[in-house]
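Note that this complex is displayed minus one protein chain, with the remaining chains in position.
Naming follows writing order (A, B and C), and every chain is counted from residue 1.
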Amino acid sequence: MSQSRRSFASDNVAPAAPEVMAALARVNQGTVHSYGDDPETRRLTGLAQRTFEAELAIYPVATGTAANALALAVLAPPYGGIYCDAVAHVNTDECGAPEFYAGGAKLLPLTTADGRLRASQLAAPIAHAREMGVHHVAPAALSLSQATEWGTVYGLQQLRELTAAAHAHGLSVHMDGARFANAVAHLGCTPAEASWRSGVDVLSFGATKNGALAAEAVIFFRADMARDFELRRKRAGQLWSKLRYMSAQLTALLEDGLWLRHGRHANALAARLAQGLQVRGIGLVQPVEANEVFAVLPAQRIAALRAAGFEFYEWPAARPDRQPVVRLVTAYDMVAADVDALLAALDA
Amino acid sequence: MSQSRRSFASDNVAPAAPEVMAALARVNQGTVHSYGDDPETRRLTGLAQRTFEAELAIYPVATGTAANALALAVLAPPYGGIYCDAVAHVNTDECGAPEFYAGGAKLLPLTTADGRLRASQLAAPIAHAREMGVHHVAPAALSLSQATEWGTVYGLQQLRELTAAAHAHGLSVHMDGARFANAVAHLGCTPAEASWRSGVDVLSFGATKNGALAAEAVIFFRADMARDFELRRKRAGQLWSKLRYMSAQLTALLEDGLWLRHGRHANALAARLAQGLQVRGIGLVQPVEANEVFAVLPAQRIAALRAAGFEFYEWPAARPDRQPVVRLVTAYDMVAADVDALLAALDA
Amino acid sequence: MSQSRRSFASDNVAPAAPEVMAALARVNQGTVHSYGDDPETRRLTGLAQRTFEAELAIYPVATGTAANALALAVLAPPYGGIYCDAVAHVNTDECGAPEFYAGGAKLLPLTTADGRLRASQLAAPIAHAREMGVHHVAPAALSLSQATEWGTVYGLQQLRELTAAAHAHGLSVHMDGARFANAVAHLGCTPAEASWRSGVDVLSFGATKNGALAAEAVIFFRADMARDFELRRKRAGQLWSKLRYMSAQLTALLEDGLWLRHGRHANALAARLAQGLQVRGIGLVQPVEANEVFAVLPAQRIAALRAAGFEFYEWPAARPDRQPVVRLVTAYDMVAADVDALLAALDA
Partner (left out) sequence: MSQSRRSFASDNVAPAAPEVMAALARVNQGTVHSYGDDPETRRLTGLAQRTFEAELAIYPVATGTAANALALAVLAPPYGGIYCDAVAHVNTDECGAPEFYAGGAKLLPLTTADGRLRASQLAAPIAHAREMGVHHVAPAALSLSQATEWGTVYGLQQLRELTAAAHAHGLSVHMDGARFANAVAHLGCTPAEASWRSGVDVLSFGATKNGALAAEAVIFFRADMARDFELRRKRAGQLWSKLRYMSAQLTALLEDGLWLRHGRHANALAARLAQGLQVRGIGLVQPVEANEVFAVLPAQRIAALRAAGFEFYEWPAARPDRQPVVRLVTAYDMVAADVDALLAALDA
C-alpha cells in the first residue's frame, strides 16, 4: 500500500498536474518564434480573455514574487506608497522584491485581524500622507491578497467597498492571487466578478500552487499599463525566449476550468480537515475558506504528528495564550485519505 | 517527407531535448521540500561540481538576461563600472537589466573587431578611471562573452591574459556563457579550463539555447559571493518554490555530457554551413568557431531564401560596403539535411 | 519694541548664526581646489576629530535626509533590513529616501512609547528573520534617533545596551543626530561618549537646526566604510565643487563648542516652556529632555495661540483621549522672552 501524502507544509511541495505535463509535451514540437510570438502564447491570451470575459493582457512570469513585484512596479512610482496588510506576502516573504522592482517604493502595512483589509482603514493614513506632502511617500497603490494569508476570503461586497475606496483615493488596485483559484472556488462567482468587476486593476494569477510546474501570470485589466510592464519584464530577466513552455502550463490550467476544479478540490479537503480538527476539540484561529487551516495545537501533538512523518509549519505571527499555531495546507493533488491519515495520527 | 527545419533565426527557437522532457517527468513524483531543499537540486550541485572539478555553487535562473544581470549585481556595486564589448548582449539586448539589477552600475563598452576583448584594452580606461577618482564609476568587473556575439571563441591563452589583466586591475570576471557549450566544444578543453582555471569568477551557463526548456544557471567559483547572490535571487523573483523542475533540466544536460555533445553537434553544422557558403562564393564576416555564421548576402539572395521559407536576421551592427550581413544560427536539434536545404535554396 | 519670535513650528525656521555667516565670509577669498581638497575642509576634519576624540571621517551633505539615507546605504545592502522606531524620521518624513539610496532596502519599524528603542526589542524580530532565510530581508542595521522624535534622550546606559544588542546580532548602528547637540547637552557627557564610545558606527550630525545655513554632516567612526560613502556621495549629487562653504558652516559650529552651547540654550528654553505649561495645568506627553515640548492643548487654546500669531504643529500620531497634541520647538536663536510671550498668550 502506498504511503499517504504527508506534507501539509505548503501547496508548493506538490508535483505538477498530468495535464500540465501533457501540455509541455504537446508544445515541444518544431521551431516557433521566440519571446512570445508563438501560437501557444496567443492561445493563452485568448483563453484568459474568455475566462475573465475581458480584453486583458496576460504575461507568464517565473514566481509569485516576480508577479507581485513586477505588477506593483507598474502601479507605484519609486517614491510611491503601497498599502497592504502587515502580514501580506509582499511585505513579509519576498525579501524586499517589491521595493527592488519599484525602485524603492515603500510598503505601508495596515493591521487586520483576519488578513482582510477594510475600506475604512484607508482614509486616515492617506489623509495623513496628503497633509505631509512631499515628506511622505505618495499614496499610489493598494495590494490585497485573495485568498488572504490567513486562508480567509474577501466577500465580493467587502472587496468592492475596499477597491472603491482605494480608487476614490487615487490608488490603483493589485490583487495577489497566489491562491486566486481557492478564492473563486469559495465565492462561487465568475473570475470576472472576483477581479476586474470588483475593482481589481492587476491580478497576480497563481498557478504554481495549483498544479503548474513553475509558472505564474500577471494579468492587466487596464491596457494602458501593458507596455510599461513589457519593458520591465524584459529587464527583470522574466521574458523567456522559449515562452511557449510557460504559456502551455497556464493554458493547461485554464482549459476546461481545470484551475478552478483544483481550487475546489483543495478547499474541500481543507474543510474536511477543519471539521475533523474541530470534532477533536482543536481550535481554529481563522475561518477556513480556502485551502489553509490555522489550528491551535499543543506542543505534544505537534511532536506526535511530526514523529508520524507529517510536515507543516508553526506559524510565528500569532500565538494566542502562548499556544502554538500550526498551518496545514491542502492541495490539488491530495486525497481525502491524506487528510484522514493526519486526523488519525492525532487520535493515536 | 517531413519539411526540413527552416529557421536559422536563433538557437532559441528550438524545442527542448527529449532527455530534458524525460527528466521533468522523472522528478514529477510526490512531494519534495520547496525552494531548492530537494534531491534534484542537490544532484545538480554534485553534477556541476564534477563537471567543473570545483567546489562551486550553481543556481538555476529563468533566462540568460537574469543570469547575467544577477551575476553582475554581485560583482559590481551600484557605483561600479563593468567593462564589456560594445556589442555584448548585456550592453545591447537586455533592456538595461544589468543596470537595474546592479542598482545603476554602468556598463563601459570597449570596441573590438571580433567580439574578443584584448588584455591590453583595459589599462588605459582603468588608469583614466582611477585618475578621475569619485567622479568616475569605480572599475569593478569585466564581462566577456564566450562564445562571443560574433560566433568567435576566445583561445585559452587569450582568455587567461584577459582575465589576468582584469584581476590585476582589481576587477572580478564574469563570463556570459549563453553559448558556453559551443565554446568548450570548439576549444576541446575541459569545462574547468574554459572557466575558473582561466580566471573566470562567475559563469552564466547557458542551457536554453542548448536543449533546455527554460533554464539557465549562474555558477559561482568563489564561495564568498554565494550568499549575496542567494538573497538577490530571491528578491528578483528568480527562486522557484518548485525548483526541482529547473534543476532537472540542467541535470539532464550535464549528465553524460549531453550539453557538450549538443554544442559539438551545432558547431559541426555551422562549420558545414560556413563551408557551403564559401564554396558558393559567399563571404563570411567572422571566423566560424561556434554555431553562428555571419555572412554577406546580397539583398536578392536574402529575398530568395525568405521566399523559400527560411528565417534569419539581418545584422544591423556591421555592414561593410553597404552589403547586408545575415546571421545564421545552427542548433542542437538540426540535422545536416537542414543545412543542405538552405544551401540548395541558394543554388536555386 | 520688536516683536518676539513667534514660530515654535520647528528649529529649522531659524536663520543662521552670525558665527556661521562670518565663517562663510572668511573662506570667501581667492581660489582653492575643488571637491574638498581645500584648507577649510581639512580643518573641519581636524576639528571634528578633536571634538569626538576619534580618527573619524566627516562629510558635509545638504540635508538631514541626505545624511541619513546616504549613511544607511553604506550600512545596508539592497536586500537588507534596517530596524528603527516606527515614528523615526527616516521611516515617516523622508519620502522613502533611505529606500532610494539603499537600492530598495527595507525599514523594519518597531513600536516604542517614547521614541527610545529597547535592546530587548531586537531579539524576536531578528530570530524570525533568520528563520525565514532568504525570504526575509537580511537584518543589516539599526537606526536610532538621538534626541528622539519625541524629544526624549537615550541615557548612555540604555544606548549602550541597545547598540551592544545590535552589534551582537550583526547589525551596524546609525544614529540620526539631527538634534545630537540637544542630546549631548542633556546628557552632559562628551561627544565621544554620546557616539562611538556608546557603540555608534555612523552619526548624522545635525547642524541646520542648530545654527547652520544649510549643512549637515555624516561622520563615520569606522574607516572601512568611508570609501564606499565617498562614491555614493558623488553619485548622489552631494559632493560640492566649492565644498569650502559647507565645511565652513560646520567649523563655525564646532569651534569653541558653539554647537553645544546652542544645544544647551535651546534645551533650557524648552525646559522653561515645559515648566510654564505644567504650572498652567497643561499636560506633557513626554518628558522634555531636549528642545521639543509635546503638550496636550484644547482646541480653544490652540486657536487662541494661533490668533496671537504663534505657529506650531498639531501632532498627528498621538492624541490620548482625543485631545489635540501640539509640538512646540525651541531653538538656538530664541530668548526667554519668546517663551514667556507664548505662556502669557495662554493666560490671556
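As a working rule, contacts are C-beta pairs under 8 Å (C-beta built on N, C-alpha and C of every residue); 3 or more make two chains touch, one makes a residue touch a chain.
All values derive from a computational prediction rather than experimental measurement.
J.: In the full complex, which of C:L44, C:I58 or C:A97 touches the chain missing from this view?
T.: Reading the full complex, the residue touching the unseen chain is C:A97.
J.: Which of these touches the unseen chain: C:L213, C:A266 or C:L342?
T.: Residue touching the chain left out of view: C:L213.
J.: Touching the left-out chain: which of C:T92, C:N182 or C:Q238?
T.: Considering all chains, including the one not shown, the answer is C:Q238.
J.: Quick one: which of B:P15, B:P60, B:P78 or B:G263 touches the chain that's been left out?
T.: Of these options, the touching residue for the absent chain is B:P78.
J.: Can you list, in ascending order, the chain B residues touching the missing chain?
T.: Missing-chain contacts on chain B: residues 78-79, 81, 92-96, 99-100, 102-107, 128, 131-132, 134-138, 316.
J.: Residue-wise, where is chain A in contact with the chain that is not depicted?
T.: Given the touch definition above, chain A has residues 35, 77-79, 103-104, 134-135, 138, 228, 230-235, 239 touching the missing chain.
J.: On chain C, what residues meet the omitted chain?
T.: Answer for chain C: residues 5-7, 9-10, 12-16, 21, 24-25, 27-34, 61-67, 69-70, 94-97, 100-101, 208-209, 213-214, 231, 234-242, 245-246 touch the chain left out.
Here is the rule we go by: only the chains that are shown with their structure count from here on.
J.: To lay chain B over its twin chain C by CA atoms, how big a turn is needed, in degrees to the nearest 5?
T.: In short, 180 degrees.
J.: Could you tell me which chain's Cα centre is nearest to the average position of every protein Cα atom shown?
T.: A
J.: Mind checking the centre-to-centre distance between chain A and chain C? Centres are C-alpha means, answer in whole Å.
T.: That gives a centre separation of 42 Å.
J.: Which residues does chain B have that touch at least 2 chains other than itself?
T.: As it turns out, chain B has residues touching two or more other chains at 231, 234-235, 239.
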